[in-house]
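Below is one structure, written out as structure tokens, with a few remarks after it.
Certain chains of the assembly are absent from this excerpt, and the rest are unmoved.
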Amino acid sequence: MASFDGPKFQMTDGSYVQTKAIDVGSSTDISPYLSLIREDSILNGNRAVIFDVYWDVAFLETGTKKSGWSLSSVKLSTRNLCLFLRLPNPFHDNLKDLYRFFASKFVTFVGVQIEEDLDLLRENHGLVIRNAIEVGKLAAKARGTLLLEYLGTRELAHRVLWSDLSRLDSIESKWEEKGSEDRLEAAAIEGWLIFNVWDQLSE
Amino acid sequence: MASFDGPKFQMTDGSYVQTKAIDVGSSTDISPYLSLIREDSILNGNRAVIFDVYWDVAFLETGTKKSGWSLSSVKLSTRNLCLFLRLPNPFHDNLKDLYRFFASKFVTFVGVQIEEDLDLLRENHGLVIRNAIEVGKLAAKARGTLLLEYLGTRELAHRVLWSDLSRLDSIESKWEEKGSEDRLEAAAIEGWLIFNVWDQLSE
Amino acid sequence: MASFDGPKFQMTDGSYVQTKAIDVGSSTDISPYLSLIREDSILNGNRAVIFDVYWDVAFLETGTKKSGWSLSSVKLSTRNLCLFLRLPNPFHDNLKDLYRFFASKFVTFVGVQIEEDLDLLRENHGLVIRNAIEVGKLAAKARGTLLLEYLGTRELAHRVLWSDLSRLDSIESKWEEKGSEDRLEAAAIEGWLIFNVWDQLSE
């Protein structure tokens, strides 16, 4: 049965985020994990799913367009869960579940600096997120602080939540030297931070 | 004679929504049902028709465009009725009635997070809705609450109507385990909720 | 000699609208009727001509664009007149008169929810209206009521004029059962309503 049996990380408020990292092969069934994300989002999280996407770059001839970027990984976070999917290249039919999940209107997909990502997802992969929100833009308007629109995850969280970010900084400042569990922890922390930013803004 | 003889669901205010789900074949005549929707909209609903659309994804080569999405179902709701049409692939000539219905200016088509849908309908199917409104955007302006623009159906209804949404949550959080009648009920509830959101906003 | 010798309909204020419905063939000369519309617009109507357009849909392959829509009819209304033109397919040279009429700056062309129409007219038929106005948008700003921008003809007229709309509702709610004279009456009523909305807004 599907479960988030990867490492469990403690956040600065004492709560835990359960993670699951999956190397998606041609026969991997990711739908049970997506269902758990949706369930936690509906029952514990105001129907928000925090997402982030990661890209590979294939090299580009001068003058060619965006097609050099292909989606390599996806992160989905709720209050309690963090799912990290490493995607195959090219995609297999089982990724249709991911397409359908992103197209769903049951939940709101919340991200940071996602404008370019939404363009690339649509252009390069035909992937459409119908209900996506740029949380920084909302924060800037809600708080009347222009700057919030332009910040990355860490700085945005810093200015909205004022929580301790030293663990995140210590991993990300030495990224190349870190192993996969540290990197997963950073991903989980970032997802959890944005979940809490959204939670504060939507109160 | 055409009638909404599918399941009847009770809403939280005690009223009932009569439903009809149709598998549209090449010779199905959907126009009598569309006429009933229009009639109920004109006589009982300020000429609003709540709509939602559902998509199939065919797999996409890297770099190809939107054409991977095709319209699989359409939901149309009024105060008292909910019509759910499962569409064939490819479309047959009898779907021209649906095209004409959506192009009509007799009614206003009201939906949630429909921007992407309107684009895909036009691009992939040449389907044009001349009088469509994104209800969240209107709610955000009318109520002066920025956040309303970005929410899905459930959260939007929650913040405008404050009605009991536990039945909807219980179905949608366990979507994969639910049968077609439960899913039809969720569709009917969502349509009814947005009808009431619109009704409040347009008073 | 050209005259509006079709049915004459009484409006709710007691005035009459004279109508003319024409099946435009390859040798029909529509210019005298257009001249009468312009003359009434200049002499009795602040140089406004209310217009509406109606579309046929030819079936569309998945992935094809807008070209499935072709203009089938045009309605032009002034304070006293209503001209309804049923157009041939394809167009003949005598329709150039209609193109020139729509391109004229002598009058302002006033319509409801016309954004999609203007796009389709230009894209599919190369027809350009140089001086067109979306009356709902203007009403919304002039009255400070956001909602007016999003309504159809009937609801817009209802909220600006507060006149009795039962005749219109009774025809449009049973549209399929109505004959061509009833439908022409509904067209005349809608044109007259928007003329009066414009008249109130432009005072």
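For clarity, chains are labelled A, B and C in written order, and residue numbers in each chain start from 1.
Note that a residue touches a chain if its C-beta (ideal position, glycine included) is under 8 Å from a C-beta of that chain, and two chains touch if they have at least 3 such contacts.
Just so you know, these numbers come straight off a predicted model, no measurement behind them.
Novice: Taking the 3 displayed chains as part of a homomeric complex, how many copies does that complex include in this file?
Specialist: Total copies of the sequence across the whole complex: 6.
In this text, only the chains that are shown with their structure count from here on.
Novice: Common contacts of chain A and chain B?
Specialist: Both-contact set = empty.
Novice: By CA centroids, point me to the most central chain in this structure.
Specialist: B
Novice: Give, as an integer number of Å, the spacing between the C-alpha centres of chain C and chain B.
Specialist: 29
Novice: Please report how many Å separate the Cα centroid of chain A from that of chain C, as a whole number.
Specialist: Each chain reduced to its C-alpha mean, chain A and chain C end up 50 Å apart.
Novice: Please list all residues of chain B that touch 2 or more other chains.
Specialist: Touching at least two other chains: 67.
Novice: If we count contacts the way the header does, which residues on chain B are in touch with chain C in the complex?
Specialist: These residues of chain B touch chain C: 31, 35, 38-39, 42-43, 46-47, 67, 70, 90-91, 93, 96, 99-100, 103, 105-108, 122-126, 128-131, 133, 138, 141-142, 201-202.
Novice: In the complex, go through chain B and note every residue touching chain A.
Specialist: 52, 55, 57, 59-69, 112-113, 115-117, 120, 146-147, 150-155, 169, 172-176
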